[in-house]
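Heads up, one of the protein chains got dropped from this complex, but the rest are sitting where they should.
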Amino acid sequence: MVEKDTSMVKYYLFKIIIAGLVIIAVLWVITPFIISILYAFSDPTDYYSKEIIIPLHYTYEHVRKLVALGAGTAIINSVIVALMTIALSFALGLPAGYAFARFVFPGKDSLKLFIIGLRMFPIIVIAVPLVSLYIRLGLSDSLLGVALAHTAMALPFVIIITSSIFAGIPKELEEAGLIFGLDRTGAFLRITMPLALPGLAAAAIFTFIMSWNEVFIAAVLTLTNRTLPAFILTSAMAATDFIKFAASFIMILPAMIFVFIARRYLIAMWGITLR
Amino acid sequence: MSYYSALTKTAAIIIALIVIIAAAGIGYYIITQQAQPTKIIWVSTQLVPPEEQAFVKDQLLAEFTKETGIQVEFVGSSYEDLATRLESEEGAGKVTISLIGELHGGLDYFASKGWLEDLGKFGALSGRTFPKVLEDYSKLHGIKAYIPWMTATYVMVINKKAFNYLPDDLTQDDIMQGTSKWTYDAFLAWAKRLYEETGGPKVGFPAGPKGLFVRFLHGYLYPAFTGAQVKNFDSQDAVTMWEWLKELWQYVHPSSTTWDAMADPLLKEEVWIAWDHTARIKDAIATKPDDFIVVPVPAGPKGRGFILVIAGLAVPKGAPNEDAAWKLIEYLTRPGTQVKVLQNVGFFPSVNEATGAVPEGPLKILASGVNKQLGTTDALVALIPSLGAKGGDFKNVYITAFQRIVQNGEDIQAVISELKPQLMGLFEETGAPLPPPDV
Partner (left out) sequence: MCKLFSKYILIRGVFIAMPSHPSFVEKYLPYILIAPALGYMLFFIGYPLIQAIYLAFTKNGALSLENLDYLLHSPFSKFYEALTNTFLLVIVIIPIQVAIALGLAMLFNIKFKGRNVALYSIILPLTISDVAAGLIWYTMLSTNGFFNKLFINLGITSEPIYFFGYQFRQMEFLAIVITEIWRATAIVFVIVFAGLQMISQEHIEAAEVFGANVWQRLRYIVFPMLLPSLQAALIIRTLFAFQIFGVVWTLAGRDIPILAGEAYYEQVELKHQGVAAIYALVIAGISVAIGYLYIKLFKAKYLEAGT
């Protein structure tokens, strides 16, 4: 962003301000992460000392203890549930989001509101009837069951986000495609979809995170096949601080990796859009 | 064209992903369907922290499996999850849990709902005797609802530094032995002196949303000041008690209202004196055994009130493999097993034969404190009342009184007079007897 008429001084001043703002923002966000990761591996004596701010002695003991108790299986369970949730909620939500963005039809606003409204009921109260329903359906204590519930939770947001993404892509492009001989499906797949991909990737991350961090449903619906948050809630929250930090660390790590991978994907897709 | 190729790539990835997920899902489903018949599920709200679970799985249950060939899946759970789970399973008539380990109060609620099997049909367990109070309490709603498994209590933990600030006419020995000089008034004087001479509050309570401070109110202060947990709720003695608490609260660490367990505040030296459940301060003593000492609670005008907590083992109605579950109960209540539990996780035995053995090491500090509390001459044992689903309302009465009197400074007599009918209503509604020491 080079201003056309600026002197060198103004240009560098601008650069310094930008750098300063970015550094403040980044520090603000990552300091708690760094602290909690350090504490997750901290020796208890250092952690509880009044004088030692940054621990000097480290141990793998807390994390090892958690993994030995089944955190590993729980991570795999959580990933499976999150991926199933993404697949299901996109299969159902994408068409609906497209319909809300591209068509004018009677009852559109009410329908949209109705779908959002359905989700607004707090999970805590929904969980109990859901458990009995699941037992009747033979879905209790299964990962698919959790994924189905998470899909219900994520679906309204997938619909809203996708409809906003599609609405942000000029309809005229698609119409131009129609004129040049594509049918509606073709126009959607070859024009709208590629343009929407970065946004959709963001929506997928959002869905993943929502499923990954959801505790209440997972804790109530599973008993032996715990997802990670449910496992941590029931086995680590009763423990001392450093075990909690170790638990937070195990929880954050895979999600961080996922976001990291998705971020590369996002940047690449932004490249296509901005070309 | 590049759109097209990018699109085919993306589509291929998405399809592949869905296929993998579906396959994984189906495969997973098939695997879970082939459950082994000799495996039973034991859901427990006790022994849930990681170290305790490791002990249960690697030692207790490993040995049981070696002896009987029965596989046990130990599932640590919160009370809420267990209650939700059990309600649904019993409602749907498809029970998967074979054994429940829960506190007296929760089991009382399950029994009131008719979700528990009458254990009387299995007959008596040989080679062990249960204290009478435990025997009596495990019979609920007309059935033998559970077998007493472990006991615990709430004690005071003192950081040894606090002894440097003792008030006049109170010695360290008075406190450690629980003599008649170790009273709530002496405690108040101590808290005040600590506050003034160390420059900040040094006393803490677990008064957070999941903390057990409410037990201190109804099971410690009320019996000590009024001689009863419930029936003297709005008496003149109760007014004295609330006035005492209001005064003490000035010297209590303000973060108390967010603390659920006192181990961390003790270890961080945010406080030097704390009251909590034995299990919730155990970590502090285990981490720094030289810093802390466990002592009996102070006495009030009517005696030294304290609560005894009972954990029990119960079998849900319609549970699979109930004979295997009974074998596990038999194993868990053997004196030898109980000593192991005491040594490893600090829960106290429920059978008379096991009480003799006291573990060496940091836990000895805890055990001796508990023993001294139990052995004080003015002991006034309180049990948590069996109100079933109304147990939460019961606690809420005391919490509300505390919030309004101590935190909001409302008139004491007015608040307790307003809340008394609500409290008594709970006992009338449920038909539950008033808990000891009221009767």
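Every chain is named by a letter (A and B) in the order it is written, and numbering of its residues begins at 1.
Quick note on the criterion: contacts are C-beta pairs under 8 Å (C-beta built on N, C-alpha and C of every residue); 3 or more make two chains touch, one makes a residue touch a chain.
Bear in mind the structure is a predicted one, so any value in this text is a computation, not a measurement.
Enquirer: Which of these touches the unseen chain: B:Gly69, B:Gly123, B:Gly142 or B:Pro209?
Expert: Going through B:Gly69, B:Gly123, B:Gly142 or B:Pro209 one by one, B:Pro209 is the residue touching the chain not shown.
Enquirer: With the missing chain put back, one of B:Leu366, B:Ile384 or B:Leu419 would touch it. Which one?
Expert: B:Leu419
Enquirer: In terms of residues, what is the contact footprint of the unshown chain on chain B?
Expert: 80, 199-200, 208-209, 253-258, 268-270, 389-390, 392-393, 395-397, 400, 403, 407, 418-419, 422
Enquirer: Which parts of chain A face the unshown chain closely enough to count as touching?
Expert: 1, 15, 18-19, 21-22, 25-26, 28-30, 32-33, 35-36, 39, 50-51, 53, 92-93, 95-96, 98-100, 102-105, 108-109, 111-122, 124-130, 133, 148-149, 151-152, 155-157, 159-161, 164-165, 167-172, 175-176, 178-179, 195, 198-199, 202, 205-206, 209, 212-215, 229, 233, 241, 244-245, 248, 251-252, 255-256, 258-260, 263, 266-267, 270, 273-274
In the analysis below, only the chains that are shown with their structure count from here on.
Enquirer: Quick check: how many Å separate the C-alpha centres of chain A and chain B?
Expert: The computed centroid separation for chain A versus chain B comes out at 36 Å.
Enquirer: Contact residues on chain A for chain B in the complex?
Expert: 44, 48, 50, 65-66, 68-69, 80, 83-84, 87, 91, 127-128, 131-132, 134-136, 140-144, 147, 189-191, 193-194, 197, 219-220, 223-225, 233-236, 238-241, 243, 272
Enquirer: Which positions of chain B touch chain A when the two form their complex?
Expert: Contacts found on chain B: 3-4, 6-7, 10, 17-18, 21, 24-25, 28-29, 32, 41, 43, 48-51, 53-54, 73, 75-78, 81, 84-85, 87-89, 91-92, 94, 96-97, 261, 263-264, 267-269, 283, 287-288.
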